[in-house]
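In this view, the complex is presented without one of its protein chains, the others remaining in place.
Naming follows writing order (A, B and C), and every chain is counted from residue 1.
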Amino acid sequence: MSRGTRYFATYGGRERQVEILTRPDGRLEVRVDGAAHPVDVASVGPSGLLNLLMDGQSVTYAARFEDGAAVLSFHDREVRVGIEDERTRLARQATGKAKARGRGAEVTSVMPGVVKEVRVAPGDRVRDGQALLILEAMKMENEIRAPHDGVVSEVRVAPGEAVEKGARLVRLEPPPEDAG
Amino acid sequence: MSRGTRYFATYGGRERQVEILTRPDGRLEVRVDGAAHPVDVASVGPSGLLNLLMDGQSVTYAARFEDGAAVLSFHDREVRVGIEDERTRLARQATGKAKARGRGAEVTSVMPGVVKEVRVAPGDRVRDGQALLILEAMKMENEIRAPHDGVVSEVRVAPGEAVEKGARLVRLEPPPEDAG
Amino acid sequence: MSAPRAIRKLLVANRGEIAVRVIRAAHELGIRTVAVYSDADRTALHVRGAHEAVRLGPAPPAESYLRIDRIVEAMERTGADAVHPGYGFLSERAAFAEAVEAAGKVFVGPPAAAMRAMGDKLSARAAVAGSGVPLVPGAPLAPEAGPAGWLAAAREVGFPLMVKASAGGGGKGMRRVAAEAEVPEAVRRAASEAVTAFGDGTVYLERYLEEPRHVEVQVLADAQGAVLALGERECSVQRRHQKVIEESPSPVVTPDLREAMEAAACAAARACGYRSAGTVEFLVDARRRFYFLEMNTRIQVEHPITEERYGVDLVKEQLRIAQGLPLSFGARPPEPRGHAIEARLCAEDADHGFLPSTGVLGAVQLPGGPGIRVDGHVYADQEVTLHYDNLLVKLVAHAPTRAEAIARLRRALYETRLPGVTTNIPLILRTLDDPRFVSGRYDTSILEHAAPPPADSDDLVPVVAAALALHRRVRPTSVPAAPAGRSLSAWRAQGRSAWGGPA
Partner (left out) sequence: MSAPRAIRKLLVANRGEIAVRVIRAAHELGIRTVAVYSDADRTALHVRGAHEAVRLGPAPPAESYLRIDRIVEAMERTGADAVHPGYGFLSERAAFAEAVEAAGKVFVGPPAAAMRAMGDKLSARAAVAGSGVPLVPGAPLAPEAGPAGWLAAAREVGFPLMVKASAGGGGKGMRRVAAEAEVPEAVRRAASEAVTAFGDGTVYLERYLEEPRHVEVQVLADAQGAVLALGERECSVQRRHQKVIEESPSPVVTPDLREAMEAAACAAARACGYRSAGTVEFLVDARRRFYFLEMNTRIQVEHPITEERYGVDLVKEQLRIAQGLPLSFGARPPEPRGHAIEARLCAEDADHGFLPSTGVLGAVQLPGGPGIRVDGHVYADQEVTLHYDNLLVKLVAHAPTRAEAIARLRRALYETRLPGVTTNIPLILRTLDDPRFVSGRYDTSILEHAAPPPADSDDLVPVVAAALALHRRVRPTSVPAAPAGRSLSAWRAQGRSAWGGPA
């Protein structure tokens, strides 16, 4: 059997190498850190569900991919597994580490909604936990709070505006050194 | 509003002309034998269901087309409506009537199944209702019977063969004139 | 029989809705489950519902669900300590129970001896004969006697009569015979079907009762010796001897008759040393006399109507009994409440000779709300094949009165959508409207004289519906191309823009 495709999976604080091989009979074989695991996977229905038979378990799950991780929806929980294929890893290693984060930070919307009220303006000093704006979603008003002390450098939304989950709302710069 | 697309629908022993027009605002208008009916139709889900609001009724249905007819599945019944668009009708009228049926008749399978046993051979005289072969489907054995008296001219299947619905099984010629 | 003991892991040797049903009961009791499957069922609900799943073989039952050796091997491999056989397949094969017990495992069902006595209808008649249970006139049939011998036996029983598979059930291997000339063919066909369905071609003859009602009594017998009856189920709405609609209580059974039938059912169970859940079937004639027909030594398809009325989970009771525990509710069953009706939704074209319907299910929509129980195994994209029986969903309606239960079942049937196959829902709806059914005065011939589908009306809705559906088909240029993948909003938008906005 030829060499398969390698993946690097980070889960539970540990990275493992997963190799997926196609056997001569067309079946797949999965090796985790070199140890073979008999598996059988089948698509279920039109919603992208997969059923995995492995290690004495029948597990049905959906997967979506976000920022180098697979978010797996099992029947009773959602689990995040860092996952990368070999090619991507090699390419990433060749171009160096991911860029260091800038000093400022974006406050993003953790839910879709409509901006009801904006409480801050550029230049405002804000405290950790201070309400920056009010977002209405499903008839509840939710205060979007500052994740840390800082100075508002930009307000990206206006009242009445509909925002998606993850939309950037407000940019916060670190507070001046003299801030308590 | 410009002239719409015309259809000819045969149902309940009566043909009606149905005209479907797109109004300037993008909505559809349906006229049956010239009388306008406000309708609203929307697709429901991935299975091709349609919901029709018309004449004070909310009706959900699926449609499939067979031999110039629409077979409509309502929640409580299946209904067959002959349906033809204007272009098809004109083309058909231009090329003359449908060909007259041949004198022989095919006995077709009314269900998918596996041929369990063949009871007749070419040349056999058969009586109306006589078992021609045994078809097994869903663990029940079903006798496929002759639709009328006749002479077997061809047997198209053999025991063990899987057949689809509509498959031609046996060809029957009319019985000789001296047949009772 | 091995000694009762705690079940930690249960293998469910079946498929379809009953496999799902058994898994549900096991999980509620904290028992781990192992599903088995054929290649046709790789993604079936029972495979996904169980904790583990083991492949048995190709789709044909003889190569998968009927393979005792592979099922016992799967139990060994997974460490399952018990097996539940469901109904059909191996559920009434004493040899299966014996093989399981020989492997040191628990068979969730009656002792093999009771299965043997009752599984064969001829020995069942013999077993209960001494206990005062009334029997229908009948006779065994020797295959080697040949047509002449068969005919002699048939004359003795009298016409009309039934040819029945001794190992049978579910209408398979069963033929009604009205006249002498039909006997040889009926015997051959019934025997042939019986071989296919049950692996045993023994058939026998039984007098055919006129206008009979098929009424059965549910019994439960535990290892402590308790034998109890939980009322009756009326199962006379049948087509080709397959039940379609069942209800409890039976409209024909009076309190006195119920008491007598329950006593007879318990006597039959005691006569064969029964343990577990079982069903004693009777025929009730027009004069309310009842006759023992057979005992089904397994859970019955229609068991939910009893469960709904009594508030008892019969499969959990089976699992309790198999572990040597007494019945959960003590010495007396709870008081039954209200009326329950079950309809079996099958993939078949009931208006065209009950032809089986195959296909791929689309977006199924199942009913809910008060008093509606759904036992099914359907899911979107499921392929309905010819390999197995065509039962898709059992709908059970439970309500304070019979009239309310009927109305409830009707509305639940209206809510149900099983696109992709033809179902018998239209027939069930017409039956619920049938004056004989509504009055409760019906017998097993009710579907033979069923009303035909209604004639076309002068309603314009079908006319417009057909034109709109065709318009969509012939004018594809007027709608945007269906997007790839799951951009369903776009697809929906297409539906809206093509078919017009709000009226």
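Assume a residue touches a chain if its C-beta (ideal position, glycine included) is under 8 Å from a C-beta of that chain, and two chains touch if they have at least 3 such contacts.
Note that the structure is a prediction, hence the values are computed from the model and not measured.
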Given A:Leu53, A:Val118, A:Leu133 or A:Ala146, the correct residue touching the omitted chain is A:Leu53
The one of C:Leu141, C:Ala363 or C:Ile446 in touch with the missing chain is C:Ala363
Interface residues of chain B toward the undisplayed chain are 40, 42-48, 51, 53, 56-58, 60
Interface residues of chain A toward the undisplayed chain are 5, 7, 9, 11-14, 16, 18, 20, 22-23, 25-30, 32, 37-50, 52-55, 57, 59-63, 65, 70, 72-73, 75-79, 81, 83, 85, 110-114, 136-141, 165
On chain C, the omitted chain is touched by residues 20-21, 24-25, 27-30, 39, 42-43, 45, 49, 55, 304, 307-308, 311-313, 328-329, 334, 337-338, 360, 362-363, 365-366, 368-376, 379-381, 383, 399-400, 404, 407-408, 410-411, 414-415, 482, 484, 486, 488-489, 491-492, 496, 502-503
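Here, only the chains that are shown with their structure count from here on.
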Chain centres from averaged Cα atoms put chain A and chain B apart, in whole Å, by 52
Distance between the CA centroids of chain B and chain C (whole Å) is 32
Whole-angstrom distance, CA centroid of chain A to CA centroid of chain C, is 48
Residues of chain A that touch at least two other chains are 46
Touching at least 2 other chains, the residues of chain C are 380
